[in-house]
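Here is subunit A:
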Amino acid sequence: MSLLSILIFLPLFAGLIIVVLPSSVREGYKYIALAAVIVQVLISAYIYLHFNGEVFTGIADQNKYQLVERLPWISLNLGAMGKLQIDYFLGLDGLSMPFMLLTSVVMLVALLASWEIKINLKGYFALFLLLDTAILGVFSALDFFLFYIFYELMLMPLYFLIGIWGGVRREYAAIKFFLYTLFGSVFMLLVIIGLYFSVTDPATGYHTFNMLSMMDAKNYVEGSIFSALAHNELFGVSARLLGFIVLFIAFAIKVPIVPLHTWLPDAHVEAPTPVSIILAGILLKVGGYGILRVCVSIFPEAAIQSAWWLGLIGIVSIIYGALNALAQTDLKRLVAYSSISHMGFVLLGIASITPEGISGAMMQMISHGFLSSMLFFLVGIIYTRVHDREIPHFRGLALIMPKFSAFIMIAFFASLGLPGFSAFIAEAFSLIGAFNSESINGLLPRWMAVCGTLGILLSACYFLWTLQRMFFGETRLFGGEKWKIQLTDVNAREVTALCILTAFALVLGIMPSLAFDKMNASVLELIRLVNLK
Partner candidate 1 sequence: MIPLAHFMLISAALFCIGLYAVLSKRNAIMMLIGIEFMLNAAILNFVAFGKYDKLHMGGQLFALFAIVLAAAAVAVSLAIILNVYTFYKNIDPTVIDQLRD
Partner candidate 2 sequence: MPLLTFFINVFIPGRFTRSGFFAIASIAISLLCSLLVFIAMWNEPFIHVQTNWFTIGSWSLDVGILLNNLSVLMLPLVSGIALLVHIYSTKYMQGDPYLHRYWAYLGLFCFSMLGLVIADNLLLIYMCWELVGFSSYLLIGFWFTRNVAVQANKKAFIMNRLGDIGFLTGIMIMFSQFQTLDIISLFGEKGLVSHAIVSEGIWISGMHHMPAGWLTFAGLAFFLGAVAKSAQFPLHTWLPDAMEGPTSVSSLIHAATMVAAGVFLLARIYPLFNDTVLVLIAATGAFTAFMAGTIALTQNDIKRILAFSTISQLGFMILAMGVGASASSLFHLGTHAFFKCLLFLGAGAIIHEMVHLKEKTGLEYDPQDIRNMGGLRKYMPVTFITMAIGSLALIAIPLTSGYLSKDAILIESFEWAEGKGGWYRLVPYSAMITSWLTAFYISRLIFKVFFGEFRLKDTVGLHHVHEAAPAMKYVLVVLSLFCLFPVFSLNPLLFEDAWVIQGFPQADSMTRINAFHTVVPAAVNLISVFLIYLCFSWYGSNKPAPDFSKTGLFKFSQHQWFFDKAYNTVFVAGVLGFSRFLYWFDLVIVDGIVNLFGAIGRGFARISDWFDRNIIDGLVNLIGYLAGKLGKLIRNFQTGRLQQYLVTMLLIILTLFIYKYYTAAI
């Protein structure tokens, strides 16, 4: 049992304890969950500190992963068809390690936000911890089958978390979210199976689900469907390109991209605050991580072929999301659309396949993980106080909630890319990478990066407009005096959570090397792998 497995299954274990405990200790559930998550944060911090970015470059070489754990899990002898080989295969490299830390921290914050949950505590916390396990699993799984299991395992608790503890239209949102994601992942399963029959393990000669084997062209069976040499065609499209597109769509739904984004505003708005935090803070990153780990690594030449389209989608997402955010009157929807806009930078950075671009995209994902969590947390604070989020219903909140306003200003300005916060570095380098792409590999035209800068301008527009409308001016509230009493300033628990997030955003903004150093070698390795083809 390596540290990684402990990290992954610790929440599950805590969840089981909660399920088993009688409901008379209802108040204790959250403390059990809190303890589990804190231990989890400590473990991931330990992993972070012991992670050597230069050594653990990962990507296609098992020996270069940290904390590798490989146990035969399902090993069926199918006679003439060979042997079904599914490993319990975990490991961390520079691409996944930052997300482990991100997940742990965001989970801690989400848990602190869960104090507001009042009904059915047992189910809530058990599902919450199950979700936690699934996410950590996704980020560390290196066997595609295991990856898929964890990937699907994420859906189920989320569906219930949204569907039971959500807002007014929760059923609609939950179903929409569930179907959207399932739509993508079902096709993903097809590709996984196709890959399975195309790839053999060099060591045993059997077919395998091992992702690392899939990254090496030598391991493909001659003439198999996804073999790079065979040039198979399906429906008139190269099979590998089709595989890439299918996988991309599966992950892009999670990212999300325009036009596959409409689940996001609904799901975010209807979900309870902690689930919004998890959705925005971690779930979206699963998409970006998947694109890097799976799409780009396994189908590199297809990634290069479709880079132009990826970049275009990125640009469209940036501008479209920002303009939509500008039109919102619901604060939470605004934040949701701003997420779409910010994740566009991720796609743009990935599409560039330059070190700057991919590092920028990684940084953007991490930074957005902290900042969007913070934004949703803040929105949640208002909502729990007065059960209203309409921007025109509030005015001059800075007078009655000074501390809260300070935090929201930090969050807004950090999100719109104020230097000193992580988002600035991230956005700047995603754009620089995208711009540089034409000089280095000629994938993206320069105008894309120039258009991308518009997103920065628009984000300033919608955030500042919101600030002006909601927080400045004389206090005038839709709910009158009653609201004024209900709108108390943030309490100690909320301050703790917000401070954690602010600190991370700030530290990463001032010392981005803390993150860049860890993932740099992996990013370079990934680019080397892509350029091999």
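Here is the rule we use: contacts are C-beta pairs under 8 Å (C-beta built on N, C-alpha and C of every residue); 3 or more make two chains touch, one makes a residue touch a chain; residues count from 1.
Selection criteria: all candidates are chains of the complex that A comes from, given by their letters.
As the structure is a computational prediction, the values presented were derived from the model and not from experiment.
Enquirer: Which one of these touches subunit A in the complex: 1 or 2?
Expert: 2
Enquirer: Using the touch definition up top, name the residues of subunit A that touch candidate 2 in the complex.
Expert: Result: residues 176, 179-180, 258-259, 261-263, 320, 323-328, 354-356, 359-360, 396, 398-399, 413, 417-420, 424, 428-429, 431-432, 435-436, 438-439, 446, 449-450, 453-454, 456-458, 460-461, 464-465, 467-468, 471-474, 511-513, 516-517, 520, 523-524, 527 of subunit A touch candidate 2.
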